[in-house]
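Before we start, here is the structure in question, set down as structure tokens.
Apart from one protein chain that is not included, each protein chain of the complex appears where it belongs.
Chain lettering (A and B) follows the sequence in which the chains are written, and residue indices restart at 1 in each chain.
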């Protein structure tokens, strides 16, 4: 007779992984659509030497997949995975940073998820979402010191860039994610046992 | 193939969601090697029963399941999928978004790998099932470019490849054109002759009536087996083909004009070099086999799909029109109602639509309440729109789009999934308000019995051609 066992409950359920992947792709595409806007903005800022502001201003948007994955799946690792999926999509769509996108995705995912980790993966509400915006800003900024050559900027510009990035993450990764979470809960569309 | 006949037991099954009961006291016995038909109105619980039998529910739906639902003595839900599908195959109503792989060959390979089939047997088995469903030529085609009927043949091939003793089919021909339908029926028949047991839900069994052994009837979550008299009665009520009587349009004022328009899906030609005009403030029916490109045509008209040639709206090239402005003139009532909601509760949606209405004088609060009453929605105002049933969502969506009152409205299957009374009621409301708002109406519908005398003109879409029919009234 066939061995019919009770299905092992794996940590990463198929449904969750697919949801996470789809969320990442949808978010990736929303910001991909924004690509031309970003290009115009950065092209306009380039001659003034202010191009990094365009990048920092929109970084919160590129990073949204991470906190969204965390609040939807409510599991350690979701943020990192979500952001890596999003980065893979961006890379495949032909992002300007090539393979470095994937490395950045990993860093961004870790940065964002750190906020949820600090609260022991127990809180998935606004407190944790904002914590993730803070840790996300810090971790990715350290990464930028190396990858984007920020170590060679004057202190004043660094402060301005940090503040820009923080505002972007607070808005996209904080305010917006909290609002999205409210909509999803009100709509009752996420059926979880 | 297993040596023992798999034993499926369904006894006193109850299934409910927090929002309400779906199935009560359901018991089902299928004779080995029989062909069984399950009938019942939409929303009566047929699909739910099939999904429970297939083991997809309640895992993927939530809800509470009670009663005995076993396969060879094991709870269906406890059986790991790769062993379950080897005994009990399942075919979805809609083959879209069920395939994970890119081509039919890969999808079948994926399925066989899941079943841990020996690699050396795989290619033969894949070729054989693709031949059975007549899809050999499509082995390495991109699945996303296949028509509904072709996708369904691939889905059936996947089910056949598993060689399961039971095959459950949920309205498998709903998205399939007549030719593909016949081919699918042949393949299923052939499969049954190998000693398999079939359970199929459907609304139209023409073409396979003589294959049916037992008939089961589902009504409001209760199931019974039809006795000889009921069985005979059911099997003889094959839907009548409705005659649509319309005239051909003559020198009218035109709102939309197509000049040498062609549409493609990947490499597949949908529409070839078509020129025609849509008269203003008329009601036009669009018919044609599934997958021929009717919905794509609608998408094209609202600038969501690329085309070649020239399309004008009010003598303006639509390619040059800004999308936001364009869809204020011509809007699509999408098949998927959820897509068109912009707020959270029904009341909020209605207020939003009123504020944006082109005819606020018509849509007073009293009028809206009256219409809601006719549609049986009046008590649901505070409900979240995403939690309404499919039928309620559809009725609300149509109402909202009527309130907005866009000059040209495209309806894509507005009556699908509604019972007869709701269909008639909704049609009357559409007729009344589109006339008062001087709207041009284009409708894709398969519910022809409901819409016989309703239209001014009739466009038929087939063999890459779109043309007016009728005239000889």
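Basically, a contact is a pair of C-beta atoms (placed from the backbone, for glycine too) under 8 Å apart; a residue touches a chain by one contact, two chains touch by 3 or more.
Keep in mind that, in the parts below, contacts and distances are computed from a predicted model.
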The complex's invisible chain, by UniProt name, from "SWIM-type domain-containing protein", "Thiamin ABC transporter permease", "Glutathione import ATP-binding protein GsiA" or "Molybdopterin-dependent oxidoreductase": "Thiamin ABC transporter permease"
Absent-chain contact - pick from B:17, B:74, B:356 or B:468: B:356
Touching residues on subunit B - with respect to the absent chain: 54-56, 59-60, 80-82, 85-86, 90, 92, 96-102, 106-107, 109-119, 122-123, 143-144, 158, 162, 302-304, 323-324, 327-328, 331-332, 334, 338-340, 342, 352-353, 355-356, 386, 400-401, 404, 406
Positions on subunit A contacted by the hidden chain, ascending: 7-8, 10, 12-15, 17-27, 29-31, 33-34, 39, 42-43, 45-52, 54-55, 61, 64, 68, 72, 85, 88-89, 91-92, 94, 96-103, 146-149, 151-157, 171, 176, 179-180, 182-184, 187, 189-190
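In this text, only the chains that are shown with their structure count from here on.
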Inter-chain centre distance, subunit A versus subunit B - centres from mean C-alpha coordinates, in Å: 36
Subunit B residues within the subunit A interface of the complex: 60-62, 72, 74, 78-81, 83, 344, 384, 386-387
Residues on subunit A engaged by subunit B in the complex (per definition of touch): 1-2, 4-7, 15, 183, 186-189, 191, 193
